[in-house]
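Below is one structure, written out as structure tokens; the observations come after it.
Note that this complex is displayed minus one protein chain, with the remaining chains in position.
And then chain A:
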Amino acid sequence: MAADMRLPTIRKTVSLSASAFDRKDLVVPGDVITSDTGFMRGHGTYVDDDKLTASVAGEVQRVDKLICVRPLKTRFNGEVGDVVVGRITEVQQKRWKVETNSRLDSVLLLSSVNLPGGELRRRSAEDELTMREYLQEGDLISAEVQSVFMDGALSLHTRSLKYGKLGQGVLVQLSPSLIKRQKTHFHNLPCGASIILGNNGFVWLYPTPGQQEEEAGGFYTSLEPVSLSDREVISRLRNCLLALAAHKVLLYDTSVLYCYESSLQHQVKDILKPEVMEEIVMLTHQKLLEQEG
């Protein structure tokens, strides 16, 4: 019950690689990237006194003559095939609007979801009227980016059994830059919970489903109470994710799992204390380095 009160202290982020300062491809706004006039000015750069200068903090990328800076702190810039976790904000004619941490709300068309009753079902006018029964405002979904519109808005689809409405669990909102791109973003972690690392920085933690649910087109959600042990694992994972994000560690199944293992000696609620966070992330770093060899 006791409240934990303390004086604030200046903390540095834990990093074992001191070489980050020597890396030439990391820039801050105002850094001159090149004074060679032969290059083209891309996103995140501007020309000042014939010198190509960065306008955002991030990583320099060069494609032939085009120089861009990919910002580290950014909203989600979706690409086709990205896995996202999003929240329905609006139900419209034949489409849902989805909040996916990008600059514009994404759309999920009625024609790009699997409705109960098989993939080849025709969509009737009734389906349009009962859209809110499938997904209503506030609901969370996992989906894949189907296409990107001209203005950068995303079109999503859930035409696979792994996508669809999300049931009980915890959403953690992080920066999209921290999610490592991988072959799969759905993981059943050996510690007893599952995780969806959305490319948009939204991470969904949920109890590992027992058996494959019956054919419900992904719109069925179980409201059965989750067991206390599962809850503890999920809460621990949530706090671990926040700790890793606070120290800017790239998130993927291994790093999350190592962090979970390092945190086991602490109580779940203590993980978010700054000094514990530092210790756990340090251990995770070491484990990751060892694993790399």
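The definition used in the following text is that a residue touches a chain if its C-beta (ideal position, glycine included) is under 8 Å from a C-beta of that chain, and two chains touch if they have at least 3 such contacts; residues count from 1.
FYI, contacts and distances are computed from a predicted model.
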Undepicted complex member, UniProt protein name, chosen from "Exosome component 7", "E2 ubiquitin-conjugating enzyme", "Proteasome subunit beta" or "Meiotic recombination protein SPO11": "Exosome component 7"
Residue of A:Asp31, A:Glu59, A:Glu232 or A:Glu278 in touch with the missing chain, whole complex considered: A:Glu232
Touching residue (missing chain; options A:Leu171, A:Cys191 or A:Leu288): A:Leu171
Hidden-chain contact residue, picked from the options A:Arg87, A:Arg159 or A:Lys287: A:Arg87
Residues of chain A in contact with the chain not shown: 1-10, 87, 89, 137-140, 166-171, 221, 223, 225-226, 228, 231-232, 235-236, 238-239, 267-269, 271-274
